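Every protein chain but one is kept in place in this view of the complex.
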Amino acid sequence: MASPCQIDRRHLAALLALGALLGLLAAAPAAFADILTPEDGGGSPPAERTDVLYEITLWMALPIFLLVEGVLIYSLVKHRFRRGAPEPAQVRGNTRLEIGWTVGAAAILVVLTVITLAFLPGIRDPEAGGAQRAGAVAVAATDQPDVPPGGPSLNVRVVGQQYIWRYDYPGPGRLFAYHRMVVPTDTTITLDITSQDVQHSFWIPELFGKADAVPGHINDMWFKVTEEGVYRGNCAELCGENHAQMIGEVEAMSPDRYRAWADRQRSDIRTAARALADQRRRMQAQQGAGEGSLLRQ
Amino acid sequence: MAVVTQSADALTDRAPTGLESLDVRKLGMWAFLGSECVFFGSLISMYFVNRPLMFSPALEAAHLTPKTILNIPFTGVLAFILLCSSLTMVLALNAMQQSRRRAGSFWLLATAFLGMLFLGGQAIEFIEIAHEGITLQNSVFGQSFLLLTGFHGTHVFVGIIWLLSCIPRALRGGFHAGNYIGPEICGLYWHFVDVVWVVIFTIIYLI
Amino acid sequence: MAPGGNMAQRDTHSNPGVGGPLGGHGDNVEHASHPTARFYVLIFFILLAVTIAEVFVAQEPFLGIFEGIGVPIAVPLLILAAVKFLMIAAFYMHLKQDSRAFSAFLIAGLILAMGMLFTFGGLFTAHSREPFDQIAWREQLAQNAGTTGTSATTGGGGH
Partner (left out) sequence: MSTAEYRAQEGTIDPGRIAERARPQIVERGLRARPGGWLGWITSTDHKKIGVMYLIATFMFFVVGGVEALMMRLQLGAAQNTIMDGQTYNALVSLHGTTMVFLFVVPVLAGFGNYLVPLMIGARDMAFPRLNALSLWLFVFGGIVFYTSLFFTPPEAGWTSYAPLSDDAFLPTGGIDAWIFLVHLTGLSSLIGAINFVATIHNMRPKGMGFGRMPLFVWTILIYAYLLILALPAIAAAVTMLLTDRHFGTGFFDPTAGGDPLLWQHLFWFFGHPEVYILILPAMGIVSEVLPVFSRKPIFGYSFIAYSGVAIGFLSFTVWAHHMFATGLGDFANGAFATGSFLIGVPTGVKIFNWIGTMWGGSLRFKTAMLFAVGFIAMFIIGGISGVSLASPPVDFQQTDTYYVVAHIHYVLFGGAIMGMFAGMYYWWPKMFGRFLDEGLGKVHFWLTMVGFNLAFFPMHWLGTEGMPRRIYTYFPDMGWNFWNMMSSVGAYILGISVMVLVGNMIYAYRRPREEMPDNPWDAATLEWATTSPPPAHNFDAVPVVYSRYPLWEDRHPVEGGQPAVIAAAAPHTSIDERSHPADTQVAVGEGESNAHLATVEADHGEHEAGHAFHLPAPTIFPMILAFGLLLIAFALLFSPPILKVTFLITGVIYFVVAIYGWVKQISE
């Protein structure tokens, strides 16, 4: 067993190492918050505002973190056992001090709560333009007369299933897409999110936070992209063995390109549906009604 | 910091609690009943959140709402039976506290009998709603109602077994003014089961 | 949480558990505190009256009256149920003369159960739930039972 003197020095070194580690840890989150500082997020308000809120939280928490860990480490070093030192004063508490830090902690958290509650509606509820979501009119449906006040909006129904996302667009004619949601830029996109089997969670980190897709329920989320681009996100709720492969994408393109895409997609769907109907008729003719019922929807 | 204050310690060092302030078995039973409150609370909450689905216009039209399916006067009689059993239970305890062996045993037996009557009534009720086409599998009302009342029935069943197991000892005079903790704890459980029925009767049947 | 130190004084039912069941014998105060059989029967008749009142209040003439004055029928029924509940707990379960620690357990459980009931009630009306057609579902079930005989919960039906 080493002599007490050496133990002391070892302790000191260890404590300093611990301090350095903690300092490093504290400095790191600011540098690494990629999703929460979405510099390439296309300016989607929910993500941007979440980022602001996160940074407020972080900058309030960081000094507290450093202070508390600092005091902890300081007291470990300063008040470590020294040979021949008298027994420490038997302090049992200090009411004023304790009430002080209770109130202090409460005050900080109250401030944080107020800030959070102030931010919450702006992140959760769509901006003007998405407000009348129920009657929202797709910009793509150019034949529709009234665009709601406050700017264009589009309502997309997002349906999760093992292990892919489907996006149903409103408007005349069937328009839907799998895996990649195409949206026009500068448009408030409101999402009605649900699932048809197990629970999923729809999440494009650079555009908006998670919205769980719960079967039997309709959840909502919104976003608005200003820059063209493709944004990717994983399903975030364990949904079965291929959960890791359930990826969703949002592609933002200018309204003109979007309209072109929508028209092409609609006509593709029509063509495919006709081909399917033909095939069904042929099979029914060949095999008779009994087995044909297998194809009944 | 050096100020040593003792007033901070609002939890003063109180007088001794001693070893025998409370009966641990009774304390344990009450702790269990506190837990049971939350258990039945969960089941009743489940019934409550499913309730809107039991009153859709289509169901109203088909006379398949709880209001039309459940037989309130009949359940009223069941509630009365359970209430009587609570009375016989306290009377049993009362008799044992006065060392009246035979009276105590009689009231215990009466409680168990009333409990069985209640269970019989519940069985009849389940069969009746099954005749109306409500089962565990085929309706939101059926599953919610049967799970909740079924668990209550299970509790009654356990209570009956417990009461019956007390009777031999009661007949031997094992419970008397100096020791009646057994039936007392059993009674707490029994009254709790009755109290749960009070709540279920109101929330499911009457409202 | 901890109901404090005066439980020792409040517990008149001293049934000393630890040392053996017979320790409290000969304690005169204890016997005096037991309610009489007559008292229990009296409580019973009050409870009975409340039960009868409940059944009547839930039936037509009263139902109409309460709805007429704008009071949901649940209000008087819940009040009556609470009265029954409290009477049984206080007198039949002896909470009135027993240690407050015992009441604390029941009250803690009750608060949580009621809290759960009301919060769930609020939360589940806030969630937007897709409409569910009970009748159609039952017909579907009956059909399944007729053709395949499998159980009900094959999920995954979309729209």
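Chains here go by letter, A, B and C, matching the order in which they are written, and residues are numbered from 1 within each.
In this text, a residue touches a chain if its C-beta (ideal position, glycine included) is under 8 Å from a C-beta of that chain, and two chains touch if they have at least 3 such contacts.
Bear in mind the structure is a predicted one, so any value in this text is a computation, not a measurement.
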Left-out chain, listing which of the shown chains it touches: A, B, C
Omitted-chain contact residue, chosen from A:80, A:179 or A:264: A:80
Option touching the unshown chain, where A:243, A:257 or A:280 are the choices: A:243
Residues of chain B (touch criterion as defined above) contacting the omitted chain: 1, 6, 8-19, 21-22, 24-25, 27-28, 31-32, 34-36, 38-39, 41-43, 46, 49-50, 53, 136-137, 139-140, 143-144, 147, 165, 169, 174
Hidden partner interface residues of chain A, rising order: 1, 4, 11, 14, 18, 21-22, 25, 28-29, 32-36, 46-47, 49-50, 53-54, 57-58, 61, 64-65, 68-69, 71-72, 75-76, 79-85, 87-94, 97-98, 101-102, 105-106, 109-110, 112-113, 116-117, 119-121, 123-125, 162, 197-199, 201, 203, 205, 208-212, 214-217, 219-220, 233-245
Where the unshown chain meets chain C, residue by residue: 1-2, 4-5, 17-20, 23, 101, 105, 108-109, 112, 115-116, 120, 122-124, 126-130, 132, 134, 137, 151-157
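Just so it is clear, only the chains that are shown with their structure count from here on.
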Geometric centre distance via CA averages, chain B-chain A, whole Å: 46
Inter-centroid spacing, chain C versus chain B (mean Cα positions, whole Å): 8
Chain C contact footprint on chain A (complex, rising order): 159, 161, 194, 196-197, 215-219
Chain C partner contacts - residues on chain B that touch it in the complex: 14-15, 17-27, 30-31, 33-38, 40-42, 44-45, 48-49, 52-54, 56, 58-59, 62, 64, 72-73, 76, 79-80, 83-84, 86-87, 89-91, 94-95, 97, 133, 137-140, 177-179, 181, 187-188, 191-192, 194-195, 198-199, 201-203, 205-207
Partner chain A, residues of chain C touching it in the complex: 127-130, 132, 155-159
